[in-house]
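Yeah, one chain of the complex is gone here, protein chain that is, but the others are all in their spots.
And now, chain A:
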Amino acid sequence: MVRLALQTSDWIRVDPWESEQAQWTETVKVLRHHHSELLRYLPQEEGRGQGRAVSPAPAAVPELKLLCGADILKTFQTPNLWKDEHIQEIVEKFGLVCVGRAGHDLKGYISDSPILQRCQHNILLVREPVQNDISSTYIRRALGHGQSVKYLLPDTVIAYIKDHNLYSTGSSCKGNSAQNSEGEAS
């Protein structure tokens, strides 16, 4: 579905590495993976002389930053969800680009966390000039009710969901069998 959604984008692409791992992969490991991929596929500026190691100037390496919504920043506070050293590495070594969302106080989350406060310079807060509260939860609920989600998702994704009968009421969902498909899980 993501691939379909990005068909018309000339700069955003989908990467399946994380989804293909057998075990759940901590976010910091995903960042490390993509960072090393970036380094591997840098354009070679120096001559490719035999035996000569090519070390690009630091400026040539793009910085990899975690893009997320305000709700993710809030989850840093949830006990046992993130390892502290991971949060530190994510924010210190990589950096965060965090897009605001209604009902979330980004500045508050930062001031509430010593780690985040320390690395504030590496956290870019993006104010959403046009508020648009489309969430996947809402989409799934609307689909479960048989309501239209046109213009909230790309048409290609809607067609795919219909063709594969995803997200209809009573469709199976992974996880706690006690949860029904219209449960609280976001």
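Following the convention adopted for this analysis, a contact is a pair of C-beta atoms (placed from the backbone, for glycine too) under 8 Å apart; a residue touches a chain by one contact, two chains touch by 3 or more; residues count from 1.
To be clear about the criterion, contacts and distances are computed from a predicted model.
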{"item": "Protein name (UniProt record) of the chain left out of view, among \"Lipoyltransferase 1\", \"AP-2 complex subunit alpha\", \"Nicotinamide-nucleotide adenylyltransferase\" or \"Protein transport protein Sec24C\"", "value": "\"Nicotinamide-nucleotide adenylyltransferase\""}
{"item": "Selected from A:88, A:113 or A:135 as touching the chain missing from the view", "value": "A:135"}
{"item": "Residue among A:8, A:23, A:78 or A:165 touching the omitted chain", "value": "A:8"}
{"item": "Full-complex contact with the absent chain, from A:21, A:36, A:75 or A:148", "value": "A:148"}
{"item": "Absent-chain interface as seen on chain A, which is shown", "value": "8-9, 102, 129-135, 138, 147-152, 155"}
